[in-house]
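With one protein chain removed, the remaining protein chains of the complex are shown where they sit.
Now for chain A:
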Amino acid sequence: MSASEGVAARAVDVWKSYGSGDAAVTALAGVSVELERSRFTAIMGPSGSGKSTLMHCLAGLDDVTRGEVWIGDTLVTGLKDRGLTELRRDKVGFIFQQFNLLPTLTAEENITLPLAIGGKKVDKAWFDVVIDTVGLRDRLTHRPTQLSGGQQQRVACARALVSRPDVVFADEPTGNLDSQSGAEVLGFLQRSAREFGQTIVMVTHDPNAASYADRVIFLKDGHIVRELLSPSAEEVLETMKHLDDVAVPHA
């Protein structure tokens, strides 16, 4: 099976449950989704809907109980630690809610860390483009503790982009930011998709954040229940409000 042209990552009938027997909790119940290349996709849903689990499974951070996950041409499901590590290093970028920068490294060193770990050369031209886009040119020699939250998250974004991964996964990237810094980061993610063709998948529960995306997928109780294309924040909010009314198909 080869990946369809134009699909950066996809899940095929993915099931994920935790625990066993009576205590088993099903987080994902047969999710199938294709994430198109060069698009900014948001995954939304209430707490416990399985949106974070879906992202973790897509990114190879967590294994699936059943089904298959693909990133580009690579079948993620079944990869051993080494394969997963290389996948994460070469094909995936991450942005976390907690920024997760290394305090011992400067902003620049943090940004180029994935390349350094993989022993790769930094593409200077691309590095400059990324730096200028996130506006960190004059902050490169600073340590994370000397940066504001918004700046730290922009460093994290630059780190995710600098190795030109197939997909960037962002987990509540604005969760720890004030609205202005959050808007900057979201604007930057949007531009990355539009101008550089970077595939971005973002998990969020903030309708406003989701409104920056090209496509919004709604999850509930482990199922994909709705989907919107380039919605406004209001549309997203409305949809969220009425998610309770959507019947969840029983497996």
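Here is the rule we use: a residue touches a chain if its C-beta (ideal position, glycine included) is under 8 Å from a C-beta of that chain, and two chains touch if they have at least 3 such contacts; residues count from 1.
Here is the rule we go by: contacts and distances are computed from a predicted model.
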Protein name, per the UniProt record, of whichever chain is missing from view ("Putative ABC transport system permease protein", "Threonine synthase", "Inner membrane protein YebS" or "Cytochrome C oxidase subunit IV family protein"): "Putative ABC transport system permease protein"
Contact partner of the left-out chain, one of A:Leu113, A:Val129, A:Ala183 or A:Ala233: A:Leu113
Of A:Glu34, A:Asp62 or A:Asp123, the one touching the omitted chain in the full complex: A:Asp62
Which of A:Ser20, A:Ser47 or A:Thr104 contacts the chain that the document leaves out: A:Thr104
Of A:Lys16, A:Lys51, A:Arg88 or A:Arg215, the residue in touch with the unshown chain: A:Arg88
Chain A, residues in touch with the chain not shown (by the definition above): 56, 61-62, 81-82, 85-86, 88-90, 93-94, 96, 98, 100, 102-105, 113-114, 116-119, 145, 159
